[in-house]
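The complex appears here without one of its protein chains, the remainder shown in place.
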Amino acid sequence: MIAVHGISKRFGDFQALNDVSLEIPEGSLTALLGPSGSGKSTLLRIIAGLETPDSGRVVIAGEDTTAISPQERNIGFVFQHYAAFKHMTVRDNVAFGMAIRKRPKAEITSRVDELLGIVGLSGYQDRYPAQLSGGQRQRMALARALAVEPRVLLLDEPFGALDANVRAELRAWLRRLHDEVHVTTLLVTHDQEEAMEITDRIAVMNAGQIEQNGPPRELYDKPANRFVMSFLGPVATLGGVMVRPHDLRISSDPSDGAFEAQITRVVHLGFEVRVEAELAGGESVWVQVTRADAEMLEAEPGDIVWVSTHVDAGMMLDAGAEGDAPVA
Amino acid sequence: MSTPSISFARLGRRKPSTKAYVAGRPGPLAVGVVMLWLSVIVLLPLSAVVVKSLDGGVGEFWDAVSNPQAVAALKFTLIVSLIVTAVNAVIGTLIAWVLVRDDFPGKRLVNALIDLPFALPTIVAGITLLALYGHGSPVGIDIAFTQAAVAFALLFVTLPFVVRSVQPVLIELDTDMEEAAASLGANGRTIFRRIVLPNLSPAILGGCALAFARAVGEFGSIVLISGNIPFHTQVASVYVYKQLESDSPISAAAVSVVLLLLSLAVLLGIRLLGRFTSR
Partner (left out) sequence: MMTTRRSTKYGLRFIALAYLAILLFVPVGLILYRTLEPGLNHVWQEITTPAAVHAFWLTIEVTLIAVPLNTVLGILAALVLTRSNFRGKALMDTVIDLPFAISPIVVGLSLIFVYGQTGWFGSDLADAGIQVIFSVPGIVLATIFVTLPFVVREVVPVLIEVGDEQEQAAATLGASRWQTFRRITLPSIRWGVAYGVVLSTARAIGEFGAVSVVSGKISGQTETMTLLVEKRYGNFNVSGAYAASALLAVIALITLLGMTVLNPRKDPS
């Protein structure tokens, strides 16, 4: 279990974290999700002890570790760019934590082999990091971090430096690993798809604060504010209300509360169809419909249609609301 | 070969990362030890020179520095160093160009030999040049005891500076730019002048600064071939040496201070250049 209380951190003029408090349940795989500059990496590094907070406390497994060095916190840390020990073999990399603790050689060897087996790098013991692909290096880094049986596992954008398909593969693999190993894991990422797909809980961060914290489904369906809503999924605005494009309906017949719009584009994206339309006031909106629905509608650019939302899930948007949130 | 201070510009750009728990991060004790080391070895003696030069007051300092022979030595040193630096700027760049862009049998050997003046003791360089271009020269050239000889010796010892400064930049240079210029109709000369040269100038200037600093202070390679004729081929470093030998320490110290100021100016110039180019 990890808990932070009232953490603040400033770098020069920049307030990276502002009175942040958070609890991460034991054994969970939690994401710290947010855009660049939101403070998520800083928070992770403070939990690791690689940075010290200006104020606040860090509690790991019930122990106040705020003043303890990273060496003594018994954590595992995985870096975005692997931080592999270039001059050591894979075996020596993974064995490092145990070698430092002067474990007997036999114990080290068997544990290294076991871990390499778990991460799918059996047989790579004598290779050097330079001979491994990015994905392999990151798996080695994970094995290395797990070798010392840490209380918590901290991952700093671990898949950020990898190709898209490797990323997808490794992300799913991480989830399976977590299901097997059950270490409390905290994952920093800016990729909402990643967070949504593999985590038990997500803490969304923005500008040094936590916007919302909860299971992925809850964040998606009941976002606490505009930022969370637009960060976690696509949004469209209809009559001052923010909705998900898949919660909008298009009809050729007017109905109560529907808005008149003219179709500007119809984009076929495989299974789903994206209908872009311009409302009376000049704003544009896009609606996600299934192929079947699109065919039934026979929508063409230039057609006049009626757009409505069938669900009262949506966000109140007042004019002059604060800062634009990125549309996913 | 190392280029001083050019790397410092990169130091300044690093993100400030905090906290000394992380290993490999030296604490204040290490900083103190290094400072102590530098103070004892470098700063202490140099400050002694400055203090000594003022031992007889500003008046004596001024007399020592404005002494006609001192002035002649300093003037000659400055002029010949500037000429040598200018020559190096051109020929050093040319040699770097040939070593990077051209290929011929023995190129690797030639490349390795460029560092020879850097590795060879200066006195050996002096003897070597004297043997070849002095009295009894096998090629019949005798320039010993002339100002040309001093220039020649300086060209020898400063050879590696511009070449080694320009080479890595030339290697890293993105040839895409040159190809783009060629596709737009520029010929070789224009491409060199407008594309390559501007990108090389910081390196050339850096190498020149180092060469200049070296030339101004050079002693060992000059002391034999120049004949040390006062008012003619005597350089500042030899003048200082002679002053010391003839038991005029204050005079020696005063002229040394001038040389020191020159060195500092060059170093600060390199630092500013580094900061400017790292943007």
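Order of writing sets the chain letters: A and B. Residues in each chain are counted from 1.
Here is the rule we use: contacts are C-beta pairs under 8 Å (C-beta built on N, C-alpha and C of every residue); 3 or more make two chains touch, one makes a residue touch a chain.
Not measured: the values here are computed from a predicted model.
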item: Of B:V49, B:V65 or B:A148, the one touching the omitted chain in the full complex; value: B:V49
item: Residue, one of B:W37, B:W62 or B:F231, that touches the chain absent here; value: B:W37
item: Per the touch definition above, residue among B:P138, B:G185 or B:P198 touching the missing chain; value: B:P138
item: Selected from B:A64, B:L205, B:L224 or B:L273 as touching the chain missing from the view; value: B:L224
item: Missing-chain contacts mapped onto chain A; value: 48-50, 69-77, 79, 81, 83-87, 96-97, 100-101, 141, 144-145, 148
item: Hidden partner interface residues of chain B, rising order; value: 1-5, 7-8, 10-11, 14, 16-17, 21-28, 30-31, 33-35, 37-38, 41-46, 48-49, 51-52, 91, 94-95, 97-99, 101-102, 104, 110, 112-124, 127-129, 131-133, 138, 152, 155-156, 159, 175, 178-179, 182, 188, 191, 210, 213-214, 216-220, 223-224, 236-238, 240-241, 244, 249, 252-253, 256, 259-260, 263-264, 266-268, 270-271
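Assume only the chains that are shown with their structure count from here on.
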item: Approximate Å spacing (C-alpha centroids) for the pair chain A, chain B; value: 54
